[in-house]
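Note that one protein chain is taken out, while the other chains of the complex remain in position.
Take a look at chain A:
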């Protein structure tokens, strides 16, 4: 693990353990589009460790300007509206990390990811996690946790799903799940041998590698 990666990851390690899992799925020199690239953390990580040809799309203009100033190839754009401009299979990998739940039309966005990329990588917070269930079940309130810190009225996350929901959507869109990983509350991978219900209960985040 190189120096750069360590430095970058340490900044935001707590919130974004999924980035490392995503990066591990991408072979060197790939063409990658990161949809919802935020502050460019993943693109920088991929450029430093995998020498990818990386591009980003980000909704917040401030995030974009900072990325471009750091030499990343990023445009301002909306996953719901602007993916249609990209050609079919123009990228080896299209990544949507922690953004699906904030889109207006997750089904359409996922469909576009599968069209643009030879592979799509999607990571999202699992709304089926036991803490979420507990908050709803015992307190009868929308969950506010360290990883989902927003109140219901000001959250950008308008389309939460559980791991099982997501798997269903993939089936509906004719996508093949090439690989799936669930991370527990400590950012540790949950064993592959565990059944879906176990992942759906103990997985706080999930990372899927898909193709169609």
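We take it that a contact is a pair of C-beta atoms (placed from the backbone, for glycine too) under 8 Å apart; a residue touches a chain by one contact, two chains touch by 3 or more; residues count from 1.
Quick note on the criterion: contacts and distances are computed from a predicted model.
Asks: Which protein name, taken from UniProt, belongs to the chain you can't see among "ATP synthase epsilon chain", "Fructose transport system substrate-binding protein", "Homoserine O-acetyltransferase" or "Cell division protein FtsX"?
Replies: The UniProt record for the chain left out of view names it "Homoserine O-acetyltransferase".
Asks: Going by the contact rule already stated, which one of A:27, A:71 or A:156 would touch the omitted chain in the full complex?
Replies: A:71
Asks: Tell me, which residues in chain A touch the chain that this view leaves out?
Replies: The missing chain touches chain A at positions 53, 55, 61, 64-65, 67-77, 82, 85-87, 90.
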